[in-house]
Structures are given as C-alpha cells and as structure tokens.
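I have placed the structure first, in the form of structure tokens, so that the comments after it can refer back to it.
Missing here: one protein chain of the complex. Every other protein chain is in place.
Chains here go by letter, A and B, matching the order in which they are written, and residues are numbered from 1 within each.
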Amino acid sequence: MTSDLSFPERRTLIRLGAASMIVSAIPLTALADPADLTSAQRRLFGDREIKQGRVTLKLPAIAENGYSVPLSVDVDSPMTESDHVRQIAIFSPRNPIAEIVRFELGPRAGRASVSTRIRLGGTQTVQAVAELSDGSLWSGAAKTVVTLAACVVL
Amino acid sequence: MASIRLSVPATAKRGDVIELKALIQHPMESGYRRGSRGEAIPRNIITRFECRYDGETVFAADFHPGIAADPFLTFHTRATRSGPVLFRWTDQHGESWQETAMLTVT
C-alpha cells in the first residue's frame, strides 16, 4: 500500500473513513480458503480426476469493481447425444462461498458457451470445471485483478 | 416486483444454434453485508434458473451469492420446432416467476 499523499493526518482520516465503510460493504465472514474450494468440488464431482484443458474461461484482466465482473466459459465439445457437456461449475478461491454458479447443459444446448456476471471478493484465479457425458472432468482458469472502487463511498 | 428482459430471436432455421439471453431484476442480497446501522442484511437470492423449450429443459443454473445483482445469462439452444421458449426463475423462499417468448422455426 503506497501513498503519495502529502499530509499524514489526512491519510489517517481517509484510512479511518475507508475502514468504517468497508464494514458495510465487504463480506463479513472470512474468505473461503482452498479447503473450501476442494470440498465444494468434491461435493459436486467426488474424487474423480480433473484434467486441465477443453475449458476456456474468460474474465477481464482488470475488474473495476468486484461486485460485477463479466465471465464467459466455453467448452470444446460437439454437443451431440453421445458427446456433450453435462454441467459446468465456477469456483472462487477467495469468496465466502467457493461455488459461484453451476450450469446444466445437454445435447439440446447446441453449444457449450455461457456467460454471466459474478462477484469477486478480491484478486484471484477463478476456476471452471466441466463434466462431459462420458463422466470425464476438465478445467480451465482465469485470473483477474479486482480494483476495489476508489473507496466504497466515493 | 420481478421483471426480466429476454432476448430470443423471432425466427431461426431448424438445426441452427441460437443465442438466448436473460437479465433478471433482483438484488441478489448476499447475506454478507451490513446496513447503515450495522445490522446484518439477510440473504435474499435467486437460487434456480431454467429454460424449457420443445418439451425439455435445455439449460438450467444453480445460483449462489457469488452471482452479481440483477443476474445476467447468455446461453444457447438448437432450434428444433416452433413454440414457446419458457424462462423460469425461483428464489430461496420457493417463489417463482416465469416469462415466455415465441420462436418460429422454419
């Protein structure tokens, strides 16, 4: 945390201001730890191996505000009766709840491509895991730097 | 009040993959925030979204507090036959709403 503010008194004031506002806007609970992420994945997919690949997750390199971050996920799949994506789950290692959203797809979807807007409690690498119709699991990830807006009030 | 904006093409060729979009007005209150007097604001979120078309659920989603306020979704389906495309969403209390758009398949 660097500061090029010239007056220390004012810096203190701003810090205090920021701190008191943060109470009202930042999640109360501790951030999810990696254990939560693992257990969330285990709950959905059991102990099956998750391979890397076939899943492309996109997030902006910089998100201006963690309250609304655009996300899109694409899975390389022909989406036929015999070979399609069954579900895609999105996980955060830093949110209070690791599972952000879970999409259910099938051959009728035609294309395994979904987008939405999510909340992120800080800079992190978000993970997407796709389950295919053969039961295999594939994952992709994307990192985004979350700039807390100037401060929660301004 | 629960309103939704839907984007469904009016017509499509049989077999084409079409893009569907939904924007739902909802605060998606996470349950992790405090009000101005320090009181915890209770969680109030949509938990389930479904899209039915031509006799089947073609897409569905489970939402958690990590979905942004006024949830937005883009997904796809293959045009099979003319008929309604139905969007249904349900909150954590079990209340649900739905809206349909007509799709003509040629």
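Here is the rule we use: a contact is a pair of C-beta atoms (placed from the backbone, for glycine too) under 8 Å apart; a residue touches a chain by one contact, two chains touch by 3 or more.
Note that contacts and distances are computed from a predicted model.
The unshown chain of the complex is recorded in UniProt as "SoxAX cytochrome complex subunit A", chosen from "FeS cluster assembly protein SufD", "Branched-chain amino acid ABC transporter permease", "Transposase" or "SoxAX cytochrome complex subunit A".
Displayed chains that the missing chain touches over the full complex: A, B (touch as defined at the top).
Contact between chain A and the unshown chain involves residues 1-7, 10-11, 13-15, 17-18, 25, 60, 62-65, 67-68, 70, 147-154. In the full complex, the hidden chain is touched by chain B at residues 1, 3, 5, 7, 21, 23, 25, 27-28, 68-70, 72.
FYI, only the chains that are shown with their structure count from here on.
Averaged C-alpha coordinates put the centre of chain A at 19 Å from the centre of chain B. Residues of chain A touching chain B in their complex: 23-29, 67-69, 72, 90, 92, 95-97, 99-106, 108-111, 113-120.
Considering their complex, residues 17-18, 30, 32-36, 38, 40, 53-54, 56-69, 71-78, 80 of chain B touch chain A.
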